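Of the protein chains in this complex, all but one are displayed in their positions.
Up next, chain A:
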Amino acid sequence: MNKTWIVAAETYLRQVKSWSFVMLVLSPFVLIAISLGVGYFSATSSVDQTKIAVISNQPALRKQFIKDNQDDVKTSVTTVSAAKKKVAKDNLAGYLVISSDATKVSGVYHANDSLSGGMRTKINTFLGKTQQQLNISNAKLSAGQLKSLNEPPAFKQQIKKKVSGASLAKMASFWILTFMIYMVLITYSSVTAQEIASEKGTKIMEIIFSSTKASKYFIGKIVGVLMVILTQIVVYLVGGYAFFELAMQLGKVKDFMTEYHSLVSAVVRNLVNVNLAFVLLGVIIYTIVSAFSGALVAKAEDAPKAAQPAIYLSMIAFFITIPFSNNADALLVKILSYVPFFSSYFMPLRVINSNASGLEIGVSLVILIASIAGLVIYISRIYEGLILQTDDTSFWKRLKRGLAYQK
């Protein structure tokens, strides 16, 4: 097997087998599962306590009430005595007795606590509607009278929408994309930098560099870390899909998805296009810089500090992006969409806002890929010098010496 792959596989396996990685990957699922579980249990345990029973001497009335308010009625309770027992045990909020004669519909609510506003409105609406039907029937109106009586008032809404569906999708896509890049970079900048820095000046590196070229080793390390990132993304995609399918079993999520179907698919379209290439290449270029800054620490003990340059760079790019989320036409956005390290944030912003031509996107991609290739070639050459260097000099001296080291 190629030595680059041996290094990549070793880096990958050591990382994914570590507890920190397992925790990192599983923690969002655990948190979601816990919150869903808590929500489910509190909902199922308290649901009966908020329901009411409906009892009536007229089955049609009871049936109609249940039909109108099915989520609020415990249908299994049909008698006053059963309802009284449940209310006493706190298994029922109360019970409504509906009765009706030839001219009057009445309802009496029995409970330990007064009705909530919402429930009171629902009961009033039902009783009002039923009474009205009784009144109309008692009035023996002609068809014309009935029609004019049923004439509804005219009510229209004229709203000047500021955020149309399309621009909402753009905003959502932008924030999801930006946060995704930012979170991946912040997490893996430290992982990469520490991975490299922990080997700084150690003699094991002398053994390794007597076995393979430093450039192959460096590329192997980067590939290993990228495989770890990819694993996490795949786990999130698969896990996310599984959770989505699970959530779709819940009626409310399904309703939401049906209602916002066009928005969701627009967001997905904005994410799964050329923007994904910018995200992946952005992760690669920042990973390379993290590895480089990891190689620049004075000694292995300084590994925790190693990620700082890459993290700061990523933070700067992230925070510059935010003010332009609504202003993709700005000149600065156009310029930065070609600058490596920034283009992974700014070009997707332009793509989402349909502000960049195919040529512009292509040029930006070519610049980004060329920069990655240039960085890999250059750092590979000086990597051996950087890693084997053990002088405890200043950062700038180490950088200068590292940059001057070429074989």
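Just so we're on the same page, a residue touches a chain if its C-beta (ideal position, glycine included) is under 8 Å from a C-beta of that chain, and two chains touch if they have at least 3 such contacts; residues count from 1.
Just so we're on the same page, contacts and distances are computed from a predicted model.
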item	value
Listed names "Sarcosine oxidase subunit beta", "ATP synthase subunit b", "ABC transporter, ATP-binding protein" or "Chemotaxis protein CheZ", matching UniProt entry of the absent chain	"ABC transporter, ATP-binding protein"
Per the touch definition above, residue among A:82, A:115 or A:208 touching the missing chain	A:208
Selected residue (touches chain absent from view) among A:3, A:84 or A:305	A:3
Touch residues of chain A, complete complex, unshown partner	1, 3, 6-7, 10, 14, 202-204, 206-213, 384, 388, 407
